[in-house]
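Report on the structure given below.
As you look at this complex, bear in mind that one protein chain is not there, while each of the others sits in place.
Right, chain A next:
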């Protein structure tokens, strides 16, 4: 055990002290910050509102110019309601467009015109058309004797609030937030297994090509050497994850103070998962998560609504369970696959030869992440989700997709964890058998039959 600890220590320190580790650790949050900053900057650049002059000869607005709900257009009164005079004034002005409302018949509104120097964008045109339609509809209703206020009362706007019914009672939840957390957790595990599994493989190959391996295994058992490496690299991964969380929190906070918290959060959540940000939420919540209060009786909109949903969403989730199981599947999945990557490294002389053995390892991983995104996310408690969250090859990712949605029965969770533990004990044992023969084998092209023979070699 001492020796495993010594080996893990060396693996950890040499990797953490590498320049590439430092660069990766610093750059990843910056790249993430870049993903946030660039869209923000772009949105600020295009944010200058288009000024549209309105020559309201038909008196559709009755002197009260409309506000654009999308905040893209600012309406101003034209110099005159007379078209020719207004046009002349428009030519001299810097306004983007001139909207001309003729005297019109409510039942047959024709003759509305827009004058612009360049072609207007389609959204802007649609925007103005919709605004005019509403005005005319309102006028027609008045004509038909309907009161606008009555109509507004009739209009319905339903938001479904998700409530999970389980043995522990009712918990309000938010599908958006849950989905986001499921995605983030599953993808982190996926990347971690890949990035650090390959690092184990490279480390083993490096020891082989450096020819240090024979010196090493005259002091330690091959199994100790492999386990030390697997554990040391796991610690590197956890360190990097932790630093990323700390750094990106710092960067986001820094950005928030520059650009304003609401936009940063909006941009961030928008990236993490578009599903969480529906069109109403384009101006989303502030960073601070307010304690959840009782569901507001009145309809909320925009930022407040998102904020409430976010806090309510978090409130409805079993955060300790999610964190604990994330850590478990994060490490379990890594150990399961990491040992196999180590075995591959021992069987080949250089990285190019490793391709043929990588295939069977990477396939289940890629398959899981694909199926997780399409099938499991839609039906987290279906039979595909169930089986995939049991099989150790797929369970680390599949189970993390399910857990945030709750309602994973305890027996399933325990069975899945038990199987994963049994799984990585088995892969580590298997890898150890291959490893101890492989690391002393040079210049031999190995195939699967050869590998299977190694497993039954006597010590």
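As a working rule, a residue touches a chain if its C-beta (ideal position, glycine included) is under 8 Å from a C-beta of that chain, and two chains touch if they have at least 3 such contacts; residues count from 1.
The criterion applied here is as follows: contacts and distances are computed from a predicted model.
Between the names "5'-nucleotidase", "Carbon monoxide dehydrogenase", "ATP-binding cassette domain-containing protein" or "FecR family protein", the one given in UniProt for the chain missing from this structure view is "ATP-binding cassette domain-containing protein". Residue in contact with the omitted chain (choice from A:55, A:213 or A:322): A:213. One of A:49, A:130 or A:453 touches the chain omitted from the figure, and that residue is A:453. Of the residues in chain A, those that touch the hidden partner chain are 3, 6-7, 10, 14, 207, 210-220, 440, 442, 453, 458-459.
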